[in-house]
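Left out: one protein chain. Kept in place: all the others.
Then we have chain A:
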Amino acid sequence: MTELTHLTISEARDGLKAKTFSATELTQAHIAAVEKARALNAYVLETPEKALAMAKASDEKIAKGEARPMEGIPLGIKDLFCTQGVVSTAASKILGNFNPPYESTVTQNLWNDGAVMLGKLNMDEFAMGSSNETSAFGPVVSPWRREGSNVSAGASGQIEGTHLVPGGSSGGSAAAVAAHLCLGATATDTGGSIRQPAAFTGTVGIKPTYGRVSRWGTVAFASSLDQAGPITRTVRDAAIMLRSMASPDAKDTTCVDLPVPEYEAAVTRGVKGLKIGIPKEYRVDGMSPEIEKLWRQGAEWLRAAGAEIVEVSLPHTKYALPAYYIVAPAEASSNLARYDGVRYGLRENGRDIVDLYEKTRAAGFGREVKRRIMIGTYVLSAGYYDAYYVRAQKIRTLIKRDFEEVYAQGVHAILTPATPSAAFGIGEKGSGDPVEMYLNDIFTVTVNMAGLPGLAVPAGLDSQGLPLGLQLIGRAFDEETLFAAGQVIEDAAGRIKLPQPWWA
């Protein structure tokens, strides 16, 4: 029998149903794997007692023949989701030991469907970052190593050698899924934070259409861009998990009242007769030939499966990233105003209320978060609002219009690379110039700006043996086509062989 931690969600579901193993056994196997992988720093909080209690409840449901769609499936939860009675920090010092008296809609939906929580996953502070290096808990170590790399787990259980980043901001989620420390993980994506780490770790990640998943109870970064989605090891698993995460929600006015489709049924639909667009503006200067080759290969796989490949134009692509770095910090500066040292989290005393605010926020926020709050404050300040913020929102209209025009020509989905490179080393990027790090999101950020769904699927390895991903961008609320096309790529590329547990 395959090791229990190496099953996919769909295989685990079948095994539980057939009573080949119990939910308790499945959970115990994962708890043991998580304990042995602490050197990766993927989990910031392990909740084994809670996991075993939930697994026991799942076993009872299964025994009664009342299994729900995610019954007994052990998951990791990004620490951006508030979980009742379990400390939720957004990987920031400012939230301290915040213990939410409520449950986020996404996690509640998963528990209602029978899923099991293994613990909370590391991430960039407030989801601001592309490498998981901004976390107050320290960076996450990617389970992937370059061929011939010297990285190992030393005798002390500490990592030795220059390791790779798992991407970010959902770096803990991607690393945990790739290292078999959970069967799937929740994640969030504001500019690429699901898709880029999925691409860096050989996993599947989908950012749904804006409004498909409730944002209630998820710590806010940029409210008009944030969406939650799953990171899993297969396209089918992503479909199963998104089906449970999504729902209409009266508590989030931006969450749509559309019924959630049976995404899993779309996985085997194929792409025959679909028109797939290849946007010429994504051929950026200095793009690695390996990525370009993989992109062509992806188009070829879809063509071979019956899709029509057409070149399309999205002329405002290059402006998406700079416009994002106005819109997202502006919204963040407003959202993060709530961390005032009064109602929850850290407090540093001051001589008056303003001094208390300033000292608390100086001590509680990390450098990247402070930088973004300040940029946001500046672009929203009197005299600069029109020149920066309003202009960026106009450009956002143009970016969305580009996609609408392409879809109006009958294109069903768009194929692009997921990232401009494979994973890089810790400390390699962004230490001097923050923009160097921001460029990681160049292919993913347009999708958030236009509110569309985007799926990252592993498509091959580069010459260093590291995974590379392709991105499929869909029409609004047509995640089903992405699952269908994603499965074609997964079938053609073959499932990526994930790293052996060198850390255990």
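Note that in this section a contact is a pair of C-beta atoms (placed from the backbone, for glycine too) under 8 Å apart; a residue touches a chain by one contact, two chains touch by 3 or more; residues count from 1.
By our rule, contacts and distances are computed from a predicted model.
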**Request:** Out of "3-oxoadipate CoA-transferase, beta subunit", "ABC transporter ATP-binding protein", "Membrane protein" or "Aspartyl/glutamyl-tRNA(Asn/Gln) amidotransferase subunit C", flag the one the UniProt entry gives for the chain missing from this complex.
**Result:** "Aspartyl/glutamyl-tRNA(Asn/Gln) amidotransferase subunit C"
**Prompt:** So which of A:Lys36, A:Lys56, A:Lys93 or A:Lys400 would be touching the chain we can't see?
**Reply:** A:Lys400
**Request:** Can you work out which residue in A:Asn112, A:Asn150 or A:Ser381 touches the chain that's missing from view?
**Result:** A:Ser381
**Prompt:** Among the options A:Gly15, A:Pro143, A:Gly341 or A:Gly469, which residue touches the chain absent from this view?
**Reply:** A:Gly341
**Request:** Identify the residue among A:Ala12, A:Met245, A:Ala299 or A:Ala450 that touches the chain left out of the display.
**Result:** A:Ala450
**Request:** Would you indicate which residue among A:Ile373, A:Ala459 or A:Ile473 is in contact with the undisplayed chain?
**Result:** A:Ile373
**Complete:** Residue positions on chain A contacting the omitted chain are 98-99, 101, 209-211, 224-225, 250, 253-254, 256-257, 316, 318-319, 322-323, 325-326, 333, 337, 340-347, 349-359, 361-362, 365, 370-371, 373-378, 381, 384, 387-388, 390-398, 400, 433-435, 438, 449-451, 476
